[in-house]
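As you look at this complex, bear in mind that one protein chain is not there, while each of the others sits in place.
Labels run A, B and C following the written order; every chain starts at residue 1.
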Amino acid sequence: MYPMAAEFHTDAWLNAPADFSLAALRGRVVLVEVFQLLCPACVSHALPQAQRARQMFSRRQLAVIGLHSVFEHHEVQGTMAALRAFAHEYRLDFPIGLDAADGSTGIPRTMAAYSMQGTPTTLLIDRDGRLCLQHFGVLDDIALGAAIMAAIAEYRPESVGSDPGVASAECSSSGCPRPAD
Amino acid sequence: MYPMAAEFHTDAWLNAPADFSLAALRGRVVLVEVFQLLCPACVSHALPQAQRARQMFSRRQLAVIGLHSVFEHHEVQGTMAALRAFAHEYRLDFPIGLDAADGSTGIPRTMAAYSMQGTPTTLLIDRDGRLCLQHFGVLDDIALGAAIMAAIAEYRPESVGSDPGVASAECSSSGCPRPAD
Amino acid sequence: MYPMAAEFHTDAWLNAPADFSLAALRGRVVLVEVFQLLCPACVSHALPQAQRARQMFSRRQLAVIGLHSVFEHHEVQGTMAALRAFAHEYRLDFPIGLDAADGSTGIPRTMAAYSMQGTPTTLLIDRDGRLCLQHFGVLDDIALGAAIMAAIAEYRPESVGSDPGVASAECSSSGCPRPAD
Partner (left out) sequence: MYPMAAEFHTDAWLNAPADFSLAALRGRVVLVEVFQLLCPACVSHALPQAQRARQMFSRRQLAVIGLHSVFEHHEVQGTMAALRAFAHEYRLDFPIGLDAADGSTGIPRTMAAYSMQGTPTTLLIDRDGRLCLQHFGVLDDIALGAAIMAAIAEYRPESVGSDPGVASAECSSSGCPRPAD
């Protein structure tokens, strides 16, 4: 059985009411793209992929949301003004949460709670609120389509073609790894 | 309920025993890529996609095969020698049937039996031998991944993001339409 | 005869001494990529192209520099901290000037002096400091290679395959048009 997906800790939401939450989406499969606006692989791959996925499935079956989890360059990309400008230029009109800042570690609170390795991270949450996929780095389109459909069908698949993830200590074309807490 | 997928009419098989057939694959989901070796969209899109799909799923769950359905330039691409040379250069090592020639119409027999519109055509057949997808032209990777997983999960989805198909009378980047019978 | 390229008005330079200027590059052909860090076509096309061009030619023959000309979202992308974080994540290690802010119009001073239409804009300046190309929007690689070589060879070509430029009032995959002064 997959674990329950913990509620997000956010400081604000864009394209959504202030009290938006994961719980509001219960009953639909939820694709969450966790990104930073200065993360190259998020901009070139993960966010366009989330937009394609959103167009491929009915809104009743799949909800797509973003989570801006800033763990570096906080002063540049960590504000709602920065997120709002970025979402405007890249035409992102789905709900995007600003992951709650943690002044002591610099790792935002949802990213820490999920033990995410960096950005982009793709989460998939089923209709009952269980976390059925958590993937760091570039995810293949066929694999994503299969994972979403498995969640819609309430089918627990064998693992579908996994990527090796990201090993570098700096941002690469595969993703930006976060520092240790 | 989906219709049963009719058995293929073939003159020969490459990378498979001479008596190979769809029936031999019953119990697994089957992805069939129907192509011509001189069809640009088959070479640039559909065949590489079939190879990616083959790597994403376990062989026990998904079988990938090809069908060479030649409806033009028969003398150049219609022979086993041509198919064999093409499969060698493009590293296609899955079973490929040579769709049975029909001397009177020029449209090969399986292509006619399925009323395919041209190449590439993607077929998806479920474990019980039912035809759950028939698509002419370029198919999106997310949509294909979702369709394969729905077949594996024995789930009948709402339609997933469909392409408009191909309208031109000549080969385009979307596919090669066949002439009327 | 091409016009002389006017000296840039900058508030600061990254990856260069504080008193850097176009004049310092006289004697070499200079490729200038004018961009904003929130401009999608700059990030996906123009800046990677400038980096490829830099690797294709000898440094003695071609200098590549950037100009960050911010005409929108000033508070988010208009600071050296923002430019520095962006250049770090995208591995831009050539000199980049911060186009001088003009508090009254919001259009930075070099952008206004050159009557640029938006970002990305590509400038090519010959060894004598003359402006031989100014192009707004996505520029083809073959055309860019040809333009650079014409400048190196001191040859004045017939126009090489030009793009139509950008007509939309918002950022598109072709570029971000600036507002009128």
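Assume a contact is a pair of C-beta atoms (placed from the backbone, for glycine too) under 8 Å apart; a residue touches a chain by one contact, two chains touch by 3 or more.
This is a predicted model, so every value here is computed, not measured.
Asker: Going by the stated contact criterion, tell me the shown chains that border the hidden chain.
Answerer: Within the full complex, the chain not displayed touches B, C.
Asker: Which listed residue, C:3, C:27, C:157 or C:179, touches the chain dropped from view?
Answerer: Candidates C:3, C:27, C:157 or C:179; residue touching the omitted chain: C:157.
Asker: Of the listed residues B:18, B:81 or B:180, which contacts the missing chain in the full complex?
Answerer: Counting the whole complex, the residue in contact with the absent chain is B:81.
Asker: Name, in rising order, the residues on chain C that touch the hidden chain in the full complex.
Answerer: Residue positions of chain C that touch the missing chain: 49, 52-53, 55-58, 61, 140-150, 152-153, 155, 157-158, 160-161.
Asker: Tell me which stretches of chain B touch the chain missing from the display.
Answerer: 38-40, 43-44, 72-73, 75-77, 79, 81-82, 85-86, 88-90, 171, 176
Going forward, only the chains that are shown with their structure count from here on.
Asker: Graph of touching chains, which shape: line, ring, star, complete, other?
Answerer: Shape of the chain contacts: a line, open at both ends.
Asker: Chain A-chain B contact: same residues or different, taking over half shared as same?
Answerer: Interface between chain A and chain B is built from largely the same residues.
Asker: Using CA atom means as chain centres, which chain is nearest the centre of all the protein shown?
Answerer: The most central chain here turns out to be A.
Asker: So what angle, to the nearest 5 degrees, turns chain B so that its CA atoms land on those of chain C?
Answerer: In degrees, rounded to 5: 180.
Asker: Just how far, in Å, is the C-alpha centre of chain C from the one of chain A?
Answerer: Taking the mean C-alpha position of each chain, the two centres sit 33 Å apart.
Asker: Quick one: report the Å distance separating chain B from chain C, using the average Cα coordinate of each chain.
Answerer: Their C-alpha centroids are separated by 48 Å.
Asker: Go ahead and note the Å separation of the Cα centroids belonging to chain A and chain B.
Answerer: Once rounded, the distance between the two centres reads 35 Å.
Asker: Which residues of chain C are in contact with two or more other chains?
Answerer: If we look for residues of chain C contacting two or more partner chains, we find none.
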